[in-house]
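The complex appears here minus one protein chain, its other protein chains still in place.
Labels for the chains are A and B, by order of writing; each one numbers its residues from 1.
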Amino acid sequence: MNARILPYVLILPVTLFLCLFFIYPFVLVSQQAFQAADGGWSMENFQEVVEYWKFPISMKNTLLLAAIVVPVQLALALLMATMVSKMKKGRDMVLYIWTIPLGISDLAAGIIWLAIFEQSGFLNSMLHGIGVVDKPVNFLTYQNPWIVFLAIALAEIWRATAIMLVILVAGIGLIPKEYYEAADVFGASKWKQFTRITFPLLRPSLQTALVLRVILAFEIFAVVAALGGTLFPVLMGQTYSYQFDLLNSGAAAAMALIILGISIGFTLIILRILRVPKGASI
Amino acid sequence: MAEIQIKNIAKSFGAFQALNDINLTIADQEFMVLLGASGCGKSTLLRIIAGLEVASSGEVWIGGKRIDHLSPKDRGIAMVFQNYAVFPHLTVFENIGFGLRMKKLPNDEVTRRVERVAGLMHIEMLLKRYSGELSGGQRQRVAVARALAMEPDVILMDEPLSNLDALLRMEMRAELKGVLAESKTTAIYVTHDQVEAMSMADRISVMHQGDIVQAASPIEVYRDPAAKFVASFIGNPPMNFLPAKPAGPSKWQVAGQTFDGPNTDKAVLQFAIRPEDMQPAEQGLVATAKIVEPLGAHLLVTCQIGDALFRVILDSDAVVKPGQSLTLAPQPDRVRWFDPDTTLAVA
């Protein structure tokens, strides 16, 4: 076949598929969000969801979780990635263990941490074992909002650090060893090497890792459902309950667009902060 | 019969003109080397002949048949690649037999041909191995054997030896020349290595910025470069150049000396001579030695004549010290002249 047409034939299936199941539904959801009950254009749906009493709290919860979880994950992933890059023996084994959570769903992660935090769970059993408590404490109730928050944050950190780790390890692998040898020759300390070589050269990977993680952080849903239930409303949970419990798909669409808007906004901010000067990549 | 004719081939990549109107005829069983620096268009021309690249315009004929619209498999060619391109998932035997299997030849015929070319390339003992277990030189042999097994009309080679180390390259060079001469195929060989070109070619096409500057036998390209580019590209060190002013009919003055030269009305020419074609003498060009490099077989002296640097190759017994003055006599029949405006040779 003609080499000029062939590439287009090859990308046609993906393009069609994405048009049908990505761009078209995106247009639909936007339409639905801006549609009033009488069919005209309006902000009614947005007004409704924003004015609902749970909206500010779910917005606050979602942003707060992202603000706590993502930086911790970034720090942890960077630490793990540098540790692994120095490792000689057992590197494969350690990497395998550290990346296991990559394949675990948010729902399963929520259930795993439920096993620790529930009333008859392992945390209580441990506290009981060392004599801190006599009776099991019910941590996950509305009286302990900070423990609920902590449990959700820990589950998220536990589950989703792996994706950043993988991206960063791959990124570090692309940095030529000679740069570090040169830095050694010029007498740069390990810390200086990290801040002056690893960090700047890792910027493209950091970009990818952060964008991906931040977007997923705004989509947080099942972990919260498993651990907090309705105690800890988040944006995605609200969207779900508009669709199913309240059967108000217009409002659900408006929520979806709000989440989208926040995700895109943060993506742009991250890309801007971590932009790589042209020609300065490896 | 596999004469190759390249007619008005041009190729551009976007705004970049890689080849301008190339015309070349390669005789049946001829060993043609395309020689040039990287980016001169030599590989592009080879890939157009192979059908891996489509020319912007022009025609390619092999054995009297126009083939530029055919896909590579239908052109009666075989190709050897710079990085060998030995299939890693197949044994050496299956690599060499790959093309024969594609032609659906019977099993015993495949075995017969594979064993014959493997013997020719001295790799009979490697037939069961995979490419990962071979050295660079062995992979190169497999790649050549695979091309030969096709018994093609034309064999195309794209820098096949450039990934080998110097010693192996010299060994393979001689071997390849012998094998190809025996196989009686027409060969086009792309290289940037002038020694390889000189030692293997029946004819060399020197390419520069998308043009063939000269297509001639190795000795002619060396002795009678058609253009200043060829003179300064071929030979290590290359030819020396000095400005020449007219000093009467067919007489030219170079650095204070008068030489017989071409009879033209040009106001200025360039006098050119190869470093080894000069001898110390009583009379000649007066030069000051700057750098003296004893190279074993001979002595390379870089010296200065006027503003120009000038290299001479002297006998290794010669005693020359930096700063010393030398009087050098050019061998008269080896002097060449170039027109600085057109850069072409002037007879």
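Odds and ends about this structure:
Just so it is clear, contacts are C-beta pairs under 8 Å (C-beta built on N, C-alpha and C of every residue); 3 or more make two chains touch, one makes a residue touch a chain.
The criterion applied here is as follows: contacts and distances are computed from a predicted model.
When the listed names "Protein kinase domain-containing protein", "Acyl--CoA ligase", "MarR family transcriptional regulator" or "Carbohydrate ABC transporter permease" are checked against UniProt, the chain not shown comes out as "Carbohydrate ABC transporter permease". Taking the complete complex into account, A:Leu28 is the one of A:Leu28, A:Ala67, A:Val132 or A:Leu246 that touches the chain left out.
For the chain left out of this panel, the touching residue among A:Pro71, A:Pro200 or A:Gly229 is A:Gly229. The omitted chain makes contact with just one of the residues B:Lys65, B:Lys103 or B:Lys245: B:Lys103.
Across B:Gln5, B:Asn20, B:Asn83 or B:Ser232, the residue that sits in touch with the chain not pictured is B:Asn83.
If you put the missing chain back, the residues of chain B touching it would be 50-52, 71-73, 77-79, 81-83, 85, 87-89, 98-99, 102-103, 146, 150, 156.
The chain not shown here touches chain A at positions 1, 3-4, 6-11, 13-15, 17-18, 21-22, 24-26, 28-29, 32, 79-80, 83, 87, 92, 94-108, 111-116, 118-122, 124-125, 128-129, 136, 158, 166-167, 169-171, 173-174, 204-205, 207-209, 211-212, 215, 218-219, 221-222, 225-226, 229, 236, 239-240, 243-244, 249, 252-253, 256, 259-260, 263, 267.
Operating definition for what follows: only the chains that are shown with their structure count from here on.
Note: centroid distance chain A to chain B, computed from Cα atoms, is 58 Å.
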